[in-house]
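Report on the structure given below.
With one protein chain removed, the remaining protein chains of the complex are shown where they sit.
Every chain is named by a letter (A, B and C) in the order it is written, and numbering of its residues begins at 1.
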Amino acid sequence: MDLTWSADEEAFRAEAAAWLEANLRAWRERHGGRILSGDTAEGFAQHLEWERTLFDAGWAVVSWPEAYGGRAASLWQWLAFEEEYHRLGGPPRVTQNGIFLLAPSIFEFGTPEQQDHVLPRMASGDDRWCQGWSEPNAGSDLASITSKATRIDGGWILDGQKTWTTRGAFCTHLFGLFRSDPESQRHHGLTYLLVPLDLDGITVRGFGRLDGDEGFAEVFFDGAFLPDDALPGGVVLGGEQQGWAVAMATTSSERGLTLRSPGRFCATADRLVGLYRERLAADPEAVDPTLRDRVAQRWMEAEAYRLQTLQTVTRTVAGQPAGAETSLVKIWWSELDIALHETALDLLGPEAELEGAWSKGWQFALSGPIYAGTNEIQRNIAAERVLGLPRK
Amino acid sequence: MDLTWSADEEAFRAEAAAWLEANLRAWRERHGGRILSGDTAEGFAQHLEWERTLFDAGWAVVSWPEAYGGRAASLWQWLAFEEEYHRLGGPPRVTQNGIFLLAPSIFEFGTPEQQDHVLPRMASGDDRWCQGWSEPNAGSDLASITSKATRIDGGWILDGQKTWTTRGAFCTHLFGLFRSDPESQRHHGLTYLLVPLDLDGITVRGFGRLDGDEGFAEVFFDGAFLPDDALPGGVVLGGEQQGWAVAMATTSSERGLTLRSPGRFCATADRLVGLYRERLAADPEAVDPTLRDRVAQRWMEAEAYRLQTLQTVTRTVAGQPAGAETSLVKIWWSELDIALHETALDLLGPEAELEGAWSKGWQFALSGPIYAGTNEIQRNIAAERVLGLPRK
Amino acid sequence: MHFAFDDDQLAFRDAVRDLLAKECPPEVVRAAWPEGPDEHGARKGDGARADPPRIERVWVALAEMGVLGMAVPQAHGGLGLTEVDWVLLAEETGFAALPHPFVETVCVAGPLLAAAGDPDGLVPGIVAGTATVGVVPLDDLVAWGDRVDRVVLLDQRTSGRHWQARRVEGGLTRGPKPGTPRRIEAALDGARAPLVLQQWKEVGRCGTPDDAALAFDRGALGTAAQLVGLGRRMLDLTVGYVSERRQFGVPVGSQQAVKHHLADAALQLTFAAPAVYRAAWSLATGAPEAARDASMAKAMASDAARLVGRKALQCHGAIGYTVEYDLHLYLKRAEALARAWGSAGWHRNRVATALGI
Partner (left out) sequence: MHFAFDDDQLAFRDAVRDLLAKECPPEVVRAAWPEGPDEHGARKGDGARADPPRIERVWVALAEMGVLGMAVPQAHGGLGLTEVDWVLLAEETGFAALPHPFVETVCVAGPLLAAAGDPDGLVPGIVAGTATVGVVPLDDLVAWGDRVDRVVLLDQRTSGRHWQARRVEGGLTRGPKPGTPRRIEAALDGARAPLVLQQWKEVGRCGTPDDAALAFDRGALGTAAQLVGLGRRMLDLTVGYVSERRQFGVPVGSQQAVKHHLADAALQLTFAAPAVYRAAWSLATGAPEAARDASMAKAMASDAARLVGRKALQCHGAIGYTVEYDLHLYLKRAEALARAWGSAGWHRNRVATALGI
């Protein structure tokens, strides 16, 4: 056991921190300090500009090979980068559904031609990818997908509807599952397709999330023709009718290591500690005496998440695959995120009603136990696959 | 709406309080202040003596008709009596499974002859009744009962095993369900029988609860012959094969009003407030600053239970039946009981480890979410029958 | 001892419920939200895109039914109802998420100003629905800042432990000059349109410290009742949704996890509601524990409504997390009201003090 960072990792961290600090400041200044939510039309453009800045300096996808725009950082270096990114208040990544959800599948299942085309354009933000999993009648029950892909000469005809497509209104491409065998049931007969959104017959309608951001979209497919050569290397990822297996690999990444780095929650916990200190300094009488205990508890929970991640990365580096315990991890960070923000709102008291970073963050956090597989589904998975309890 | 007690109710309360105070003191003094748990052999005898004292003065079953040993008190008077009983530290009633669980069924389903025989002897403690619902393979799933009652000339032959029979080792009679139609399934073909435990072929084995008291018993039936005239009026309650309907009426009482009067929890909450005051006076530094808030919360929860009961009694007095919301009531008091005691243990700090009233009470409280229908079953019932959610 | 409402009280409740069902459906609540993007660029309300006159129509309809003067003595033109008579009406305004200063103007300011002899001559307007008075309890936020004409401050700040109700001039505009535009803050619940109290001048007290204390407790009670109503609304909405929505070939509501979430929600409401009704009785009868009981009501209703909101959102899943679906209107109102008029923790502190600890 060694819980210190190597000199190499520290150097990487310092380089990242220096670059981030300077460039985050410059980005904010370019926009007169008025940074909108990345999930609105105007804000998305602001954030895309920031991500381009990251890409140009090689910080967009640090763990990727250099050929695709990364710097081949180790998992430890990636963790250190994320810690600095969040500590310095870096904004949420608007390209994350591509780089954290699709990319792992492209690395695992893509042909070299697909990798060479998709990955660099994704890292640079030239192509923005949204996910097309859910449908109006296929949410938690993903296997009941009905969107169809009909094989014809030279391509596919797409029909149906996807929904809850995060940032779909601002994206250029969609990845998702389509039923390619009309006779098939449940998780059989699905194909994982890569779909440019500018095809004839595709309509994208953005709609508002609970916090007002137009973070969701519905995507309608009305006999849209998807040519086989719409993308170099083809539009099928991982083989026809193999969609379920490819998608499951992706959803596992979604819950796992890459989407929710502990750096984000540790930074929030540190800000919560700072908020407590401020409120206490401002008016000790006004601070509920139970809140100090709650702040300490929240800080510990964030720290425990960091420690658990260090264990997981150690195992990953040793070549052991992440198991079903990623379900527990998803429950932990999503409930922690709400708890962190609720504690902050309770510290703010009546002011909590006014919009601000904590209020906005709280509204966003409420989605955590729902998306990426509801926490109820995760608890089922953990019980069955971690503990080995019998299925129904 | 009128939340004041009438002069008549106040007079009843005052009379009860005066009598209880004097007689509880006398009872304790008779035993040199050494009162054991009523769920141990020696303690049961002490408590039975106390209940006899209650009976002799007409306080054992205040709401029953005078003919059966009560004083025909109204529900409001009964509530007031229970408040005084618990405020003054009256001990748990060791005859409660008879007077609170069986008696309501006897009142509803018994023949006059059964009522005349069973009720006064139950009230006086001459007969002590234990319940025979659960079996080793019929706990939450009560309808899977396999204990058999075979009809023969002049009576029944009983075979099988009951378990979790509270205070069974100290009781004289058992009431419970037996499968009287060997071809029947689930809740059909069951008969509710009244069984003296001194029959040949019946063996009772007491065993220890988590808190060490011998509060449980297994009851074995090995071809025991139960004559029809073992009790005046017969041994069947409510008709052959009608056992399920009769039993459901009883379990509804078990969850409902009579078993857990709010007086008990309000008295505990008041003692918790007193404990907080003592600890604070003794050493303010040693009291966790979050505990004041928790003590207030517990007090409110107990008070809310009292208020909800006042609503229910108002409806009952108006002739409206208690509905499925008794399931919510059972969840509330059982979880409240644990929370009250946990808060007290946290106030006691390391001393909580030593046996004492709070530690003993905490151990007992842990059984609350399990017995009388687990809280999981109650939540199912509440969701389906109060909210109308679809069954599986 | 009789813990139930009488037929008149229930009939009035039903009449208000029917009126609000007709005049205050979700699209009216939505219309009260500001239009256009907020400072994050988010769009939440329909504002002028909806039908703003309908917002005013609800208030007028309530005035016509006498509801706006419910707590004002008959001598001042009101109905002179007690808290027991009106607590269910407040609950209904919560159920409907009525986008008006009902608690402030109707439950608090009306009877308070009347008790003080109506110094500014506002009471007839309150009863008629033509005057609205904001009340600022404990802090600096004026809820319904786009709707109120005047402000009364209710606090213990400059007077030791005594409550005081201060009539003020100004406070609603940005600058010292009357007529300067109000600055409504972006807020969690856009319909509440809070503004931060600006420059103001005290023009006089409003009644005795006891009047002020009672006014505060009425505000806490009215808000607690609204929270119970909001909780019921969210639970109803969710029960309806999960009974219809199917996944894995069965209704979502047949899953045990969903059942237990909603049983927990029902549990909290079932035990918070009697605490609210009892507080109404304690205030109506001037019981010595009235302040404690009002605090218990507010603490329990705040926690219950927040829990119901969380369970409701979780059981809905993604649909509940959209602006287009109605749940968020109620969920955000509940979250705001849970901290308005004193948070659960603030009120538990008051209960603890009343318990002598």
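We take it that a contact is a pair of C-beta atoms (placed from the backbone, for glycine too) under 8 Å apart; a residue touches a chain by one contact, two chains touch by 3 or more.
It should be emphasised that the depicted structure is a prediction, and the values quoted were computed from it without experimental measurement.
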Legend entry - Shown chains that the omitted chain touches within the full complex: A, B, C
Legend entry - Per the touch definition above, residue among A:41, A:143 or A:310 touching the missing chain: A:310
Inset, instruction - Consider the whole complex, including the chain that is not shown, and state which of B:63, B:161 or B:290 touches that chain. - result: B:290
Inset, instruction - Can you work out which residue in B:52, B:187, B:209 or B:315 touches the chain that's missing from view? - result: B:209
Inset, instruction - Provide the residue numbers of chain B that touch the chain removed from this figure. - result: 36-37, 39-43, 134, 137, 139-141, 144, 163-164, 207-214, 216, 288, 290, 345-346, 349-355, 359-360, 363, 366-367, 369-371, 374-376, 379
Legend entry - Contact set of chain A toward the excluded chain (per top definition): 1-6, 9, 76, 273, 276-277, 280, 292-293, 295-297, 299-301, 303-305, 307-308, 310-311, 313-315, 318, 325, 327-328, 331-332, 376, 378-380, 382-384, 386-392
Inset, instruction - Spell out the interface residues on chain C facing the chain that's missing from view. - result: 255-257, 260
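We take it that only the chains that are shown with their structure count from here on.
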Legend entry - Chains in simultaneous contact with chain B and chain C: A
Inset, instruction - Taking CA centroids for every chain, report which one is farthest away from chain A. - result: B
Inset, instruction - Find the geometric centre of each of chain B and chain C from their Cα atoms only, then give the gap between the two centres in Å, rounded to an integer. - result: 41
Legend entry - Whole-Å gap separating chain A and chain B, where each centre is the average of the chain's CA atoms: 53
Inset, instruction - Can you check how far apart chain A and chain C are, centre to centre, with Cα atoms defining each centre and the answer in Å? - result: 38
Inset, instruction - Could you list the positions in chain C whose residues touch two or more of the other chains? - result: 258, 345, 349
Legend entry - In chain B, residues with contacts to at least two other chains: 292-293
